[in-house]
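Note sheet for the following structure.
So, chain A:
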Amino acid sequence: MTKKEVFKIIGFLAVLLMALYGCSLICFRNLRGFNDHEDFYNCEQDTVDVIFVGGSMSYSGFSPMELYEKYGISSYNFGTSNQSMLAGYLWTMEACEKQDVKVVIVEAMEVPMSHGEVATDVRSLFSMGMNGNYRKLAGVYKRNALNVLLPVFILHDEWRIDGDTFRDEEDADYLRGFVPINSYAGEEYRESILQEDPEVTTYLNFTYVDKLREYCEEKGIQLIFVKTLMASNEVNHWDDGCHNRLQEYTEEYGIPFIDFNTAEYRNAAGLVISEDVAADLRHMNVDGAYKATDYLGEYLLDHYGSVLRQWQDPGLDTQTLEGYHKIMEGYHRGLDEL
Partner candidate 1 sequence: MTITSFTYLLFLAAGVFIYYLLPRKWQWVELLGLSILFYCIVATPYTLIYILIATAAVYFATAFLEKGGRKAATAGVIAVVINAVLWFALKGYALWAPLFQVMGITVKAPVAALGMGYYTLQAVGYILDCYWGNSKPLKNPLQLLLFLCFFPQMITGPISRFHELEDMYEGRDLSYQNLTYGAQRILWGFFKKLVLAERVGVLVAAIWGNPEQYNGFYSWIAFVAFPLQLYADFSGCIDIALGTAQLFGIRLPENFNSPFFSRTTQEFWQRWHITLGTWTKDYILYPVLKCGSMQKLSRFLQKKWGKKSGKLAVTAVGMFCVWMFIGLWHGEMKYVVGESLWYWILLMLGEIFAKRCKKWKSTLGITGDSFSWHLFQSLRTFLIYAIGIVFFRADNLKEAFSFLGDVGGVLIGRHFNPWVLFDGSMEMLGIGSTDLWVIFCGVVLLFVAGALREKYGYAREWVSRQLLPFRWLVWCGLFLFVVLYGKYGAQYDSANFIYQAF
Partner candidate 2 sequence: MTREEVFERLNKVFQEVFDDETIKVNDSTTSEDIDDWDSFEHINLIVAVEEEFAIKIPMGKVVTMKNVGEMADIILQLGN
């Protein structure tokens, strides 16, 4: 082989790498556009006390604005689609850089969703909507260099995302990460009452749960696990085994675990499956989200009222509040019409 030919091969590979990098950037942009949390970066310093992390169950299940209006608690919901524990952990750290976070509420679906697969982690990393270019995010995650530097191999499906998202761009500015759903499960569901049988699922991966817990302990942040109400556990990754395993874990470390699928919490929050779960039988609808948020508001004041600040003077202007009310009226009307 001549020198010229060697250079040709190297040149071609360089061009190919650049093209792959370009595609990676586009995939990243598509993913980020799908779930962005621009409004968090607009919050003023030290104005957010409580954060929510988790997947779609989180962003459709908890309304920070309700928490603010009714209980004077300032919070932000970092939910993104299929968020893994890794992303939840990173969001917690990102939030703590600018905010004095007191309580982190983890939507527990994250735990069984994170099997510790590289593909899930990388996908979640790039779709978590965090600011900064993707190399910064890649730097956080060191498990598989190639997949992180050229995530196109993992994200190639994301190429085709056509912006079909829960989140309405216009609304996003007023809701602090909350994405309401207005549909009913109706009576067509199979109730998922937790069984007595203490079977424990072993496939849960606690790597990043542990990291998050240690981080919170170190910073003096209170951690809470919450599982939103679902209509049937057959369509979910969440089953009794997951519940029992997480129950075991939280008891071991003295972390509160509120599972709205248990009769105890469901009744306490006044949740009803046919009315408060969306038609997909997985997520809570607007009504469910408000009941769950109200329950959490009281719970937070009861247990952590001393550390949580009461926000009288809104860090939010009246325009935001009005916008929020207008949007929510629309959602409630939509639900009533069904």
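Selection rule, in plain terms: all candidates are chains of the complex that A comes from, given by their letters.
What we mean here is this: contacts are C-beta pairs under 8 Å (C-beta built on N, C-alpha and C of every residue); 3 or more make two chains touch, one makes a residue touch a chain; residues count from 1.
Here the structure is a predicted model, which means the values were calculated and not measured.
Set chain A beside the options 1 or 2, and in this complex the one it touches turns out to be 1.
Across the interface of their complex, candidate 1 is touched by residues 1-2, 5, 8-9, 12, 15-16, 19-20, 23, 117, 119-120, 152-154, 156-157, 159-160 of chain A.
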